[in-house]
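Only one protein chain is missing from this complex, and each of the others stays in its spot.
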Amino acid sequence: MVLRMLWRSFFEGRRRKILAAATVALAATLITTLFALSVDVGDKMAKEMTSYGSNIRVTPKADAMPLLIGGVDYNPLKGRDYLNERDLPKIKDIFWRNNIVGLVPRLALPATAEIDGTALRISVTGTYFDHLLPLPSDEGYRTGVRDINRFWQVEGTWPDDASESQALVGSRLAARLGVVAGGTLRLRTGDGADGPLRTVAIAGILTTGGEEDDGVTVPLAMAQAMAGLPGRIQSIDVSALTVPENDLARKARRGPEALSSEEYDKWYCTAYVGSIAHQIEEVLADTSARPIWQVAAGEGAVITRIQMLLLVVSAAAIAAAAMCVSALMNTTVLERAREIGLMKALGAAPWEIHLLFVGEAVIVGLIGGALGILAGYAVAQGVGWSVFQSGVDVRPITVPVVLAISVITVLAGSILPSRAIAALLPVEVLHGRR
Amino acid sequence: MAFYIAALAHALVPAVLIIVLWTATLPAPDKPRRSGLARGVCAGALVGALAILLAIARTAETAGNTGLQVAGFVTNAATLMLLALNVRSLRLVEETGTPILARFTPILAAVEIAQGLFAAWNATVNHGLSATDVVNTDLIVNCTAILFGAALLAILALQLAKVARMAGRGPAATALAVVLVLALAVGSGQTMLGLLRLDQIGVTAERITYVARLSVIEPWQVYIDLGLTLLLILVAFRRRFRIGVTEDRIERRLRIARALTQSRWRRGLAGATALLLAILAFQDLYASRPPTLSEAIGMQADGKDEIRIPIERVKDGNLHRFAYISSAGHRVRFFLINRYDEAHIDIGVVFDACMVCGDGGYIQHGDEVICVPCNVRMFRPSIGKSGGCNPIPLPHTVEDGTIVIAASSLEKGARHFTEVVDVEVTDPVTGQKLTSGKAPFQHEAGGRTYFFGDKDSYDKFRADPDAYLRGGKQREHG
Partner (left out) sequence: MTVSNQLTSDATSSRFGSTEQGRMVIDIRGLGKRFGAVAALQDVSFDVQRGEFIAIMGPSGSGKTTLLNILSLLDRPTEGDYHLDGIAVASLTEREQTVIRREKIGLVFQQFHLIPYLSALENVMLAQHYHSVADREEALEALEHVGLAQRRDHLPSQLSGGEQQRVCIARALINAPALILADEPTGNLDADNEGLVMGLLERLRDEGRTIVLVTHNPDLGERTDRIVRLQHGRLAS
């Protein structure tokens, strides 16, 4: 009977209901947009934190500030501290040595690429491709970017780590210079025209999607020779098998001193990325080892800062929509006062009458919410492209959450009208002279 | 997700049942007066929240938990006493029509709720809601689960209040008695454990046994409680209002409506209980169970005290688990795995145990080898090397395509394993046949464990093991 009444009265007061649904839809659009953005980043961050592999960047202590991201680092060589290449095996000697999958040392230097008389300032990075790194425990240990950065794509062949004349040219740079695999390139150390010149063979064209696409990547030994820094490196990227971060790991992130000795033991003996980094710092003096959280450092930092703002804006939207719904429903209750009075006179319990009106409100809320989700999806894409230069992956959780918020909005809006229903006296409406 | 609902249920179902059944055993007041109960519940929630805040501020979970356990124990005991000593007094009614014992309800409700809330918090505190503070799917799902669990319990309480009245005061009192006895038993164990941890009472073997015994019951408490709820529904069903026959159509409609209302409450409660049971069973029997190790193939040493496994048999890249029963009856598990691929065969031979995490074992999940206790992924080429959470290496040799493991190496590794089976052993002094688990004396020498039938032979052996060992060897060979 209740369902039948809901169904029959569904088209009563159509205009008002459309208006209410539209109000809810507007708020839902806003919330969907903000929520989708926030949850997209949040999920990426959570995934990063709960993955079973992490990267740690080891840099000299004085260099602890993050390296320049994206652009070319034009003056990296002067007054810098360096790490020693011969210390690399020490990393494979920590407690969690077996969880360390690979090590990639790096040395970057500014250089000039010369081809057909044009000169371009570029960055040359030396690293391991597939380098033999004998360890006391494993004479045949090989490591390098080929193993660690599996998504690096090379058109051509990988350079030989022992060679001092093979290089990979980044794909974007190759396009600017107009070179292909198999060609040659003249590299001059430094940004002036007076540095030593060397001719290298282009073993392949490298595509990574990162800054390597704009530079030249060479075997470490060659970079050291060009820079005149034999045996020196700037940073080491360590790839490790880790366990997902949890509360203990988060607590330790504030500094291992914060832990009680029992907690410290547990933390030290668990393969958290933090404890592995801590152990690396223990064996390499004057270094700083930091987990590289890609998302947390990028989009995550933005969202963390504006999350509060998002919440406030959403709350304001909900409040506005709820007030609007409240006003509209109040009118409905006044208009249908005689109906309510009659139900009371027929012996309906108060909750039965509330159920009817709240049921109608919930349907309106669901419809408004559904429309809002569709609209919000579109808006989120637009915002994503203009802010993060990528589409926003609207997570499935958005749908139930926004629908729930829409329903809660109309329910909040129906609190006052419900009181009007409760306060309504049948005598005043049933025997009215009109 | 189910974790949070299950944790809430484990902590709060007994509390809900005790409060609701208690009110159901009281005679129905002439005028419904729920405010006392509501005030009790609110006070309990407040006290619970305060206790949680205090525990966080002073990192005193154990103290807080024990304190509330004691309060809960005393209250439960008082309730049981009121119920048992003087069931008739429950029927005394004030002039206003309110049962006299209804005055006890707010206190009971407050203590139960405070204790339940704290227990729920205690069970979930080390289980992060989410990996990051930024709003994400996990966070929302987990928060929703908590809200859903709380709502489910509230609905359960409401419906049980109706159904218990339909079942009648006798059955409700019986169910309450069972729930209380169970809660008292579990509570006493918890209280004792807390006092032991806080060094308030000394550690004795009996106390430890008592706590251990009761901790076996504890996980089942919620199931028993929910089972009682189902029984009450059954009683309510047997005592249901029957429509009967009547000529009067209006009267008939009224009776149908009444029967319908009753059946709605019963079915609602049955549904809520079944849902809760399903979630609990899913969590306890499936989601929270550690992964099971694959079957270990039993191995026995051959005549040369060696175990030989052809490489051909284990080179496929899968984890091949074996087990060897040591002289002392320890079940020593070890596994072989190809560290590289079929083209580069290099077999890692290791014990199925880790220096850090003990003998929880390792499992293979796709291409990954995972340490079960700590969830660390192994870097496969490193299996066979010691350190970190790697499996303990097992000394072995390779003889033309066969891995050869000396039984003595496995005997030495027996100390890493706790699983013990009974084996038949021989007293090296007297030659008496014994069962390892029942032998009164044992002694370790040269990596082997020897068992003795009496103190005499034990002392003799310890004085000069070599004499008997050589003798034993001779006897074995000759």
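In order of appearance the chains are A and B, and numbering begins at 1 in each one.
Just so it is clear, contacts are C-beta pairs under 8 Å (C-beta built on N, C-alpha and C of every residue); 3 or more make two chains touch, one makes a residue touch a chain.
Since the model is a prediction, treat every value here as computed from it, not as a measurement.
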Touch with the omitted chain, as defined above, among B:A28, B:L53, B:V74 or B:L230: B:A28
Selected residue (touches chain absent from view) among A:A345, A:L374, A:V387 or A:I415: A:A345
Residue of B:I256, B:V398 or B:A467 touching the missing chain in the full complex: B:I256
Where the missing chain touches chain A, by residue: 1, 4-5, 8-9, 11-12, 338-339, 341-349, 352, 425-427, 430-432
Interface residues of chain B (partner: the chain not displayed): 28, 32, 162, 165, 248-251, 253-254, 256-258, 260-261, 265
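The rule is short, and it goes like this: only the chains that are shown with their structure count from here on.
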Computed distance of Cα centres, chain B from chain A, in Å: 37
Chain A partner contacts - residues on chain B that touch it in the complex: 126, 128, 130-141, 356, 368, 374-379, 382, 385, 387-390
Chain B-touching residues of chain A, taken from the complex the two chains share: 35, 38-39, 41-43, 45-46, 49-50, 52-53, 95-101, 137-138, 241-247, 250, 269-271, 296, 300, 303-304, 307, 395, 397, 401
